[in-house]
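Just dropping this structure here.
The complex is shown incomplete by one protein chain, all other protein chains being positioned as in the whole.
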Amino acid sequence: MINVGIIGYGYWGTNLVRNFFAAKDCCVKAVADERPERLQQLKKVFPGIVGVSDSDDIIYDPAIDAVVIATPVFSHFPLAKKALLQGKHVLIEKPMASSVEEAEMMIDLAEQNNVLLMVDHTFLYTGAVEKMKQLVDHKELGNIKYLDSTRINLGLFQPDINVLWDLAPHDISILNYIIKDRPYSVNATGITHTNNDIENIAYLTVNYNSGFIAHFNCSWTSPVKVRMMLVGGDEKMILYNDLEPTEKIKIYDTGYNHTRDEDKKLILVDYRTGDINVPKLSTTEALLGMANDFIGSIQAKKRPKSSYNIGLDVVRILEASNKSIKQNGCEVLLDQPGKSVKQNNLEVIIQGNGNSLYQ
Amino acid sequence: MINVGIIGYGYWGTNLVRNFFAAKDCCVKAVADERPERLQQLKKVFPGIVGVSDSDDIIYDPAIDAVVIATPVFSHFPLAKKALLQGKHVLIEKPMASSVEEAEMMIDLAEQNNVLLMVDHTFLYTGAVEKMKQLVDHKELGNIKYLDSTRINLGLFQPDINVLWDLAPHDISILNYIIKDRPYSVNATGITHTNNDIENIAYLTVNYNSGFIAHFNCSWTSPVKVRMMLVGGDEKMILYNDLEPTEKIKIYDTGYNHTRDEDKKLILVDYRTGDINVPKLSTTEALLGMANDFIGSIQAKKRPKSSYNIGLDVVRILEASNKSIKQNGCEVLLDQPGKSVKQNNLEVIIQGNGNSLYQ
Amino acid sequence: MINVGIIGYGYWGTNLVRNFFAAKDCCVKAVADERPERLQQLKKVFPGIVGVSDSDDIIYDPAIDAVVIATPVFSHFPLAKKALLQGKHVLIEKPMASSVEEAEMMIDLAEQNNVLLMVDHTFLYTGAVEKMKQLVDHKELGNIKYLDSTRINLGLFQPDINVLWDLAPHDISILNYIIKDRPYSVNATGITHTNNDIENIAYLTVNYNSGFIAHFNCSWTSPVKVRMMLVGGDEKMILYNDLEPTEKIKIYDTGYNHTRDEDKKLILVDYRTGDINVPKLSTTEALLGMANDFIGSIQAKKRPKSSYNIGLDVVRILEASNKSIKQNGCEVLLDQPGKSVKQNNLEVIIQGNGNSLYQ
Partner (left out) sequence: MINVGIIGYGYWGTNLVRNFFAAKDCCVKAVADERPERLQQLKKVFPGIVGVSDSDDIIYDPAIDAVVIATPVFSHFPLAKKALLQGKHVLIEKPMASSVEEAEMMIDLAEQNNVLLMVDHTFLYTGAVEKMKQLVDHKELGNIKYLDSTRINLGLFQPDINVLWDLAPHDISILNYIIKDRPYSVNATGITHTNNDIENIAYLTVNYNSGFIAHFNCSWTSPVKVRMMLVGGDEKMILYNDLEPTEKIKIYDTGYNHTRDEDKKLILVDYRTGDINVPKLSTTEALLGMANDFIGSIQAKKRPKSSYNIGLDVVRILEASNKSIKQNGCEVLLDQPGKSVKQNNLEVIIQGNGNSLYQ
């Protein structure tokens, strides 16, 4: 049994409490929120859970094994740092930190204290993303050529992070999860319609050396909600529409070959279009799967699906996108991976200081 | 009665012949195509129209008043130049030329010869675009904040022009038609999946000084066909889905206001969402409207809706997008408008050499 | 404060408990269910509510003012009868009874005991149905000509009631709520694919003297879920698609006039199609609105929106549909309304034995 404390009882915190309440081998001991009305609401729905106004009452409680942090991004690092130093396992909301530097320091602290640090990239636990991962891993799409995602709606303007930091972590985590190649640079453009220099519309291109490209279109100011991702290979292509109640994934048996004539100009592209398959997907609640993975990984001392590597790569791309927007869209190279940056999907565990177990 | 000759009887040429055949005060005298099988097909469907294999037979025919050019882009300039020098009115397919230089030379020739030069941006003649223009002109959307267009499908890889030159002219002409502000720069990224360095996926951002932004997503390699444009104002927003048979335009009574506190961080955005209106649109065939505008503008010596100014601005943006892609997405400033670059929608006619009438 | 006891903690019972828990001036005292595992689940989610296995512990509890019955249809009458005789107010799930006779007896008992008897036709409390009611009442559709509803999906085969009794109460209650005319007959056809003579597909036509017609298509064996209702007038028509997340109601400014020539054969129908309006709808949870109406009507001694009149008319049509199916689709006249059958929407209250207050 893992005793859990949850910091932050806002919209998402509510979902986290409900799912950790239902998770296996897990006991939600306490929830912290500065707002009295939120604690009152907690008491009404979960009378058995202790509500505290100070997060330290959770972080320094020796009865608590793991801390879940669901607060604004800027507070992720200081809260996580304290908890990791106390030897708590930490689950942190996406994006994991405000900068690569913070994220890497959190990873170092987790390794030094030999505890699990995991990021809540919930989408990785959906049936749709799991199916896409499986199709890509089994080479069913052929060579992957592009990923193109549109995530737009009328959304709350965040006061501290722009629309890419708010919405794109979902899509970038999916990108990092299903595509093994590492990107080498990004371009981003955007605009702010407020006076605080925080973009409410932004476009991000992620470039790869391999002939693969990823593009993200994010907006808080679209009158319609769109959640559409295309993943194209030269043999099959996927349309992932997260708003479809049951037909979220469509697999198009559609591909193209190109033959080149001597003359470079004479390009011949052969299309092939065939059937479409709409696979049945697992309908387990993603957030419950995430909670179970966190608890299970603590118990088994194993690397969870939504590892800090994925979380770090998300922050790395977001940080670079900020630079590119500031430089009017110019290409920004992604930093060379440092010591703590392990390859996604790497089967061999690279240990930090020799005693990290949760990677 | 205006006698018309049409050069190029391919897919689009067929549509042009059919619509000029039906246009008012117009007689299609001859059609030129090098391919004998195309001329045979012409003879079968339009036995009354002369088919010729050499375009010069049209250009140098004194009985022909106006020449319609529906050939590959690289041939637009030489054909148009010849025809303009012969004093023919010219309608040219989009994009009007391979470069700004060519386009400007064509415009100069038209002015010097006092003939009409018009570009076939057919979408400007649709009920949907006309409705959007009207809503923007009447300030019904409030201040226009963004235009975002997605035009993707499985498309023929063109051997000589990339996907932006192939697909984006539609969207950029709509942008130029409905938005009066002039853009100052572009960013573009893209990728080629063939060996000829011609992008089959590309993303284009067009930047303005006014807080407006436009973005275009074009692809020949999408398994699904999408034709979706969003035009957002701070009072209303438009969704234009060209694939909807009858409900192409939806007007969302949705807006947002922002109030700024002393503290720059405290941004307060108020949303408002209300009804949606789906206006009934004119269902006249756009291409027939375009043909009638060409003939009518020759007769009335007036500037047509799809003027060379719009055509030139489209080429200007496309040319800059090429440069940006080559420079890895860096911002490319749009050239300062030269003498022939008139403002769209400018009511005052700026004349070239003092006797141009068709602007 | 009204003390409520709820009988039946199945799928719908869970929703009822949650919403009465949240309702104004209401205290959920106890929940009854024979199944120990359901009571355990209740205890987990609502530790403050008493769980009992015998419904009599609720019905005979003097501290309980009102009883909510969410059990299979055949048990509605005996449970409601007991509760009404104890002077409890009763809210009963749809359909209110297995027969018109039972429903009329329940109404008589409610009148005699001067308590509120209400039926849970939840849809009447949705923003969509409220909007339709308002449009019809304000004559915005012109003369109403037809209502056509399709409610099909893969559904649980019920062991005791056929697909019309299971699914059509929703649609028939909407019909009865928005259309003031009274039907005079029904035709129904259907088929059973099991061996128990309970139809899993059925079609129902409800006939009116006024030139209005209603039709219902219900199935438990459709691979796709459809929830679509058309309400057509000669001036406007409504499409109500309950599966649309936000655009549930579309109002088509579409109508038709017919002019008749002397010759009966020469019928001239003029169509008119105009804009479509998608109104913003109230998004309050319907079930909470229903719970609040029940509690509020008890307190105000007023007739609730989902009155027993609507509930009785639903049963009357369902009972007649059974007869029609047994008679191979022949027309079955609806019984003449008896003493307890008040007109829907009748402003004048007809009292039963002189002391009924809740009609």
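We just call them A, B and C in the order they show up, numbering each chain from 1.
As a working rule, a residue touches a chain if its C-beta (ideal position, glycine included) is under 8 Å from a C-beta of that chain, and two chains touch if they have at least 3 such contacts.
What you see is a predicted model; the values in this text were computed from it and never measured.
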Listed residues C:D56, C:D160, C:D181 or C:D335, member touching the removed chain: C:D160
Selected from C:R18, C:K145 or C:K280 as touching the chain missing from the view: C:K145
Sites on subunit C contacted by the missing partner chain, in the whole complex: 145-146, 148, 150, 152, 154, 156-157, 159-160, 185, 187, 189-191, 193-196, 198, 201, 203, 205, 207, 211-213, 215, 217, 219, 221-224, 230, 232, 234, 237-239, 250, 252, 254, 256, 258, 260, 264-267, 269, 271, 273, 328-331
Absent chain, residues of subunit A that touch it: 247, 250, 253, 273-280
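Methods note: only the chains that are shown with their structure count from here on.
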Identity of the chain that, by mean CA position, is farthest from subunit B: C
Same-site or different-site touching of subunit B by its copy subunit C, using the half cut: same
Chain centre separation (subunit A, subunit B; CA means) in Å: 40
Rounded Å distance, subunit B centre to subunit C centre (Cα mean): 55
Multi-partner residues of subunit C (each touching 2 or more other chains): none
